[in-house]
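These notes concern the structure reproduced below.
Here is chain A:
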Amino acid sequence: MIPLYWYLLLSAAIFCIGLFGAITRKNSVGILLSIELMLNAANINLLAFWRYLYAPNGDLRAEVFVIAIFVVAAAEAAVGLAMIISAYRSRQTVVANDMDSLKG
Partner candidate 1 sequence: MTGIQILFIVNALVIIFSAVMTVTARHMIHAALWFVLALLGVAVVYAMLEAGFFAVVQVLIYVGAIAILIIFAVMLTRRALEDQEKPFNRASLVTLLIVGIVFVGLILSIRFWPLLQSTTVPLSPDQLTVGTLGLALTDPQQFALPFEVTSILLLAAMIGAIYIAHERKEKGK
Partner candidate 2 sequence: MSFIQDPIPWVIHWLETLLIGWGLSESLTQVVLFVLGAGLISVGAMFFTTMLIWAERKIGGRFQDRLGPNRVGPWGIFQTFADMLKIFTKEYINPVGVDKVPFNLAPVLSVAAVLAIWSVIPFSQTVFGTDISVGLLIIIAVGGLGEMAIILAGFGSNNKYALLGAFRAVAQLISYEVPLVIVLLIPVMFSGSMGLNDIVAAQKIPFIIYAPVACVIFFICSIAENGRAPFDLIEADSELVAGYNIEYSGLKFGMFFVADFLHAFTSAIVFTTIFLGGWQGPGVEEMPVLGGFYLLLKTLVVYFMMLAIRFTVPRFRIDQMMALNWKVLTPLSLVAVLVTAVVDKSIPQGNSLFRIAALLVANLILWLVADRMITAFRKRHPVQVVSNKRPLARPERLPAGGEGISQ
């Protein structure tokens, strides 16, 4: 039997690692990876809360939220990577600091 707070701690740790990466990574693909890590941390939390607090009542909100996060993660990866590729094509860089112009 695993206590609920173990899951919360794990998720907090993953979230903080992801946050660190999202802020400091130079490579924009790396930033995207970090954001995906943060989304995963959120998912762990949601499913843990579902299992411990909502499942006894048959409440499905957490599960639907997890599905939404999956979809958002997929959409974000698709569009984000497409933007990175497009930016790379026009400016030959994927370093986020160098993408400082709004022109395409």
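Simple rule for what comes next: a residue touches a chain if its C-beta (ideal position, glycine included) is under 8 Å from a C-beta of that chain, and two chains touch if they have at least 3 such contacts; residues count from 1.
On the choice of candidates, all candidates are chains of the complex that A comes from, given by their letters.
Quick caveat: nothing in here was measured; it's all calculated off a predicted structure.
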Q) With chain A shown on its own, which candidate in 1 or 2 touches it within the complex? A) 1
Q: Could you pull out which chain A residues touch candidate 1 in their complex?
A: 1-10, 12-21, 23-27, 29-30, 32-34, 36-37, 40, 43-44, 47-48, 50-53, 55-56, 58, 60, 63-64, 66-68, 70-79, 81-86, 88-89, 92-97
